[in-house]
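Missing here: one protein chain of the complex. Every other protein chain is in place.
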Amino acid sequence: MNYHQASYDEPLLFEIGSSDDDFDVSLLRDIPKQIRREALPLPDIPEREVFKHFVRLSQMNFSVDSGFYPLGSCTMKYNPKLAEQVARYSKVTDLHPEQDPSTVQGALQIMNELEGYLAEIGGVDAVTLQPAAGAQGEFTGLQIVRAYHSDRGGDRNEVIVPDTAHGTNPASAAMAGYDLIEIPSKSGHVDCDALEAIVGNDTAALMLTNPNTLGIFERDVIGIADIVHRAGALLYYDGANLNAIMGRSTPGSMNFDIVHFNLHKTFATPHGGGGPGAGPVGVKQFLEPYLPVPRIVRKGDRFDLDYERPKSIGTVRAYVGNFAVLVRAYCYIRMMGAEGLRDASLHAVANANYLRAKLEKLFELPFGGRRMHEFVLSGRSLKERGLRTFDFAKRLLDHGFHSPTVYFPHIVDEAMMIEPTETESSDTLDRFVAAFEAILHEDPEIVQTAPHNTSVGRVDEVKAARNLIFNFGSLKALEK
Amino acid sequence: MNYHQASYDEPLLFEIGSSDDDFDVSLLRDIPKQIRREALPLPDIPEREVFKHFVRLSQMNFSVDSGFYPLGSCTMKYNPKLAEQVARYSKVTDLHPEQDPSTVQGALQIMNELEGYLAEIGGVDAVTLQPAAGAQGEFTGLQIVRAYHSDRGGDRNEVIVPDTAHGTNPASAAMAGYDLIEIPSKSGHVDCDALEAIVGNDTAALMLTNPNTLGIFERDVIGIADIVHRAGALLYYDGANLNAIMGRSTPGSMNFDIVHFNLHKTFATPHGGGGPGAGPVGVKQFLEPYLPVPRIVRKGDRFDLDYERPKSIGTVRAYVGNFAVLVRAYCYIRMMGAEGLRDASLHAVANANYLRAKLEKLFELPFGGRRMHEFVLSGRSLKERGLRTFDFAKRLLDHGFHSPTVYFPHIVDEAMMIEPTETESSDTLDRFVAAFEAILHEDPEIVQTAPHNTSVGRVDEVKAARNLIFNFGSLKALEK
Amino acid sequence: MIDPEILKALGISSPEELFEDIPAEARISSLKLPEPMDERDFIRHFKKIVSKNITVSETPSFLGGGVYRHYIPAAVREILARSEFYTSYTPYQPEASQGMLQAMFEYQSYMSILTGMDIVNSSMYDWSTALGEAALMCHRIRRGSRFLIARSTSPVRKRVLEMYLRGIDASVEEIPFDPETSRLSVDSLEDKLKGEVFGFYLENPNLFGVMDENVFEVSDLLGEVPLVIGADPLSLAIMKPPSEYGADIVIGEGHHLGTDPNFGGPLLGIFGCRKEHLRKMPGRIIGATTDATGKRAFCMTLQTREQHIRRDKATSNICTNESLMALAACAYLAALGGTGFRGVALENLEKAKDLSGRISEIDGFRSPRFDAPHFNEFAVGCDIPVDRLRKRLLEGGIQIGPSLSKDFPEVGEAVVIAVSELHTEDELNKLISSLEGTA
Partner (left out) sequence: MIDPEILKALGISSPEELFEDIPAEARISSLKLPEPMDERDFIRHFKKIVSKNITVSETPSFLGGGVYRHYIPAAVREILARSEFYTSYTPYQPEASQGMLQAMFEYQSYMSILTGMDIVNSSMYDWSTALGEAALMCHRIRRGSRFLIARSTSPVRKRVLEMYLRGIDASVEEIPFDPETSRLSVDSLEDKLKGEVFGFYLENPNLFGVMDENVFEVSDLLGEVPLVIGADPLSLAIMKPPSEYGADIVIGEGHHLGTDPNFGGPLLGIFGCRKEHLRKMPGRIIGATTDATGKRAFCMTLQTREQHIRRDKATSNICTNESLMALAACAYLAALGGTGFRGVALENLEKAKDLSGRISEIDGFRSPRFDAPHFNEFAVGCDIPVDRLRKRLLEGGIQIGPSLSKDFPEVGEAVVIAVSELHTEDELNKLISSLEGTA
């Protein structure tokens, strides 16, 4: 292992430049005095220093483009550069959201077509592109659930999620005003009996992802749907795991009513260091009237924005959606085509199982067996050597790999959730396995104090939570 | 010091992909059989792997944008990003050199204006943009020298250069068919007596740069010019050091007849990892007829290419020059204006002297005193500690700095030639000085085995020269 | 298709076995999608479609309202193109992600200075959802059933606010503005404050571009009721930070610091608050700390507020946010520096004032519609219906916003005109002569 991440003693911008304090306030004469700013202590920094700063910071940032990033549930696949290129066209970037629709026909066409592709891939009838991310897709979906039930005169106040659900599911339900019911899973699956027992007139919806968070396909999904639908509730599909089944199944064909898509996962738009993403929501026909406004509508050759939708839930964010992200997803889908997407899911699942088969020899795989696009190991056995999953994850960084998602889902002790995606080569997977093996033979002391080859050593997160330093001003005060 | 350059065990492209050997040769039926290729062992590599590869390689490459690069004589200044941006416009990139001039009026206008700016900055009357780099500028200039003399009926076969001259000067002279006469310098200056003694009817030209390679301004440049001109020879200015005097003096006002410009040095076009550059050549009026064809000519509002120049030396490379480089220099000059360029030379000289003043306390500065934009230290004193300039340079890399130019000019023992340029902050210069101080206090063993914080350790150059491995095929054979 | 090595390693003979858990009823045989394209063909196809767009850089546009076009320095565009930034994700492993973490810390620092808030999170989706989240946060600070907003709030954002309040069953009530100046009617606010009010929101500059000094009277009136201020960060280069007039929470839109309008997305929701409310705040927060050797380092902190730890008790459901936009804003502010940033703000202010003055001289238009100092946009009263005007201008290639009369009947026929440093003299002249032509 010869890996070392770039490491620079890079000061903060505020330490590089200095701020000009002899500003001529008379220039502000057009601003009412009471509300006029008196000091603007932002540094002036030469372009040379600004650029160097960010080049250095970028090199100190692990990314898909620099290495393997098997963060479970996040689908860190490679983002084709063509999508970046076309998203930079001024015909894409220089559009204002309040332009007259006649002047944005191209943009509306792209979105209209993208809605159609997503509907096909999701097995649903109508799609809105408005939500800014997966979590907002969930929020949107739950507002649709609410509108649907209240339209039928029966307000319902409970949303059920499995205990393996991603944190956004319960959080979105709560934000939409629902009481949350968590059902424990059984051998890594939804416990249908428990579900049957819980579901009732108060149930507004069940939120599920399939394959589930453990990477296991819920074989009984049709049965689950029946239980939910019989109770008059709706079934919501968290699209985070759609990458496993594209072209082979659809949430629609599994009888889900509502589905959100994570374009930044399944459709290869880059994750942006935390965002932006896009979380379009698709629904079956009977829920279409509730979708947010504006709707993109096609009239012959022309496209328009329709705000006159009496049953619509309203708008979940300003304007039509994260257009620049949508453009990238559009590019991806058009480049892949049906076969390409089908192939992607095949390789995603094959890669995950290849890794799973190798790594389950080293770590316990709870609820054994085959997986779909990801799998969750337990790092429990590390304890015998005085180590934790946490340490192991840090040490993986030293070997040049990003760590898996750790300590999620909560039902697996010392969880490591691994999602390789289809864009990794078997060579990379083999090297990853070799790193696992190597670490298991390393001196526990080294592992426990890892990482050593990153731009900084182990970060003291407790201190961060104690010191509460969120900006340069406080930091300067503290370091003095 | 917390610096570490990024380091990856990055395989060669040929080790990442594999080549497709079951190619259907019947597809080649339109190619005469005898000349038809039978195997094309180039690897097929997924975009994901290609991109990761080059991101990693880029991080393992020291650059102006990632740090201080005080390579003497090379003027490694910051390259403004606007120039990169405009050079990517399709109106710049998508022009074929054989287009009808009526379709490239914008390109010709840019070049025509740039010629004018360079003439002004160089104090000359006419400029050609054709030469691809400084060395080619020299070659061009010497062809002009030859044409001039032969036009006057007196062929001359000697070119004189000082012993501090850059290697390209003698090499260009030789390539142009001249015999080379090297004159030793005296206290870091041209020895006028020696020059006087050598100059004669065989002298075609004297090549000089001023400030010279030691960073010392040849105060007696007008006297030198007189000596040369009196002998009927021409005076050639190597523009590599123009950054020191922009807006304060010109080669023309120093009585040089021919000058080349290094746009990749003085005019902030990036160095491209070794190239491309551009080496325009400017001449006084009496030499204008000899400039290469095509000449860019202006007729009223229109621009044209003129090939009908009976006295022209011909063409030194295909087409009009490194246009994309010229565009960047044009951008730079227009953004700087006269005052900006004047300011650049001021800061370049001030920065160099600031560093010089600090570092001459640590190392010997031969021929003491003030310098212009660069200076040369001798690392001779390192020998006392069993070290050489070579070791010191390697150790600077560990501190996150590129090394100065070393072992040049040859007249300084264990030379370190330092050119900070105007784009570095005093903060950076202070850190550089601190690194010098630190290294002088470090364990010589550490210095002697440096570098330790780069992507690889000290490289065995002797082995490279012995093994003669220039491509993957030979490497594979050797490593087997 | 698939590496036979892999099939062998998995002990299966056909790739289809990998999917055998999917029940037959749930399977599909194929997707109906257009044929795949290679890069070349896609570019041609795509260019053909988007060529139908008429951009706001090709033709003069005076649209604003939260989304603006400002000059983006070349260096900023290059920084955003660094793929180590844009292909990374949430920095769960701080040791390997110091680059983005430090940049987010710097962004937070910039925004703290601009807003005067003790802490600014590392982004919300946009201004509108930041407003929704701010109202929910107010509700956590002080329970109640009524959320007040100034009537001069953007209707676009108001609609999203209503959506976000649906879950807590709260009502949104408007405080009217002074018909002459569009400044907040402080008396009306006082009247409405009785009852279960859990927050008050005001935009400054307001929807009509007016810089409102009345805000200085608000804080005392509100007492314990949290004050939320919405502001364009560019205006904060020359206007007092809202902390100085008692804001508990400051929100705003930041996309125009470093990114293009992009048809309205992605945007950058700015969200800051005073430190006493810290634990009630939504979104990701980056904190400074040290590594094992004492070296300065950064990491996500106070994650116990967030959905991945706190689940249904979280302060928000936000997970993927708009970090890259925050990076853009940080790089933009760094590239401009305080001097450059203030310069842009001033240029916008002056340009708006000049343009308004020129329009006021045209028959049939009153400009500015409201008698008060404006920042970078201003309302213009029109004698003819704005919809008609809009159409006519559009024929001449000029884009303006919709009529205010729909959402603000009391204002009558009027339209907001936004300008920026990017408007050329030509473009402004073109607007003027077109307006003259329609009057």
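Lettered A, B and C in written order, each chain numbered from 1.
Methods note: a residue touches a chain if its C-beta (ideal position, glycine included) is under 8 Å from a C-beta of that chain, and two chains touch if they have at least 3 such contacts.
Note that this is a predicted model, so its numbers are computed, not measured.
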Shown chains touched by the chain that is not drawn here: A, B, C
Residue, one of B:271, B:295, B:388 or B:431, that touches the chain absent here: B:271
Omitted-chain contact residue, chosen from B:154, B:184, B:314 or B:368: B:314
Missing-partner contacts on chain A, residue numbers: 2, 51, 55, 80-82, 84-85
Missing-chain contacts mapped onto chain C: 39-40, 44, 71, 73-74, 78, 81, 83, 421-422, 424
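The criterion applied here is as follows: only the chains that are shown with their structure count from here on.
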Centre distance in Å when chain A and chain B are each reduced to the mean of their C-alpha atoms: 47
Junction residues of chain B - those touching two or more other chains: 2, 51, 55, 80-81
Contacts with 2+ other chains: residues of chain C: 73, 75, 78, 83-84, 295
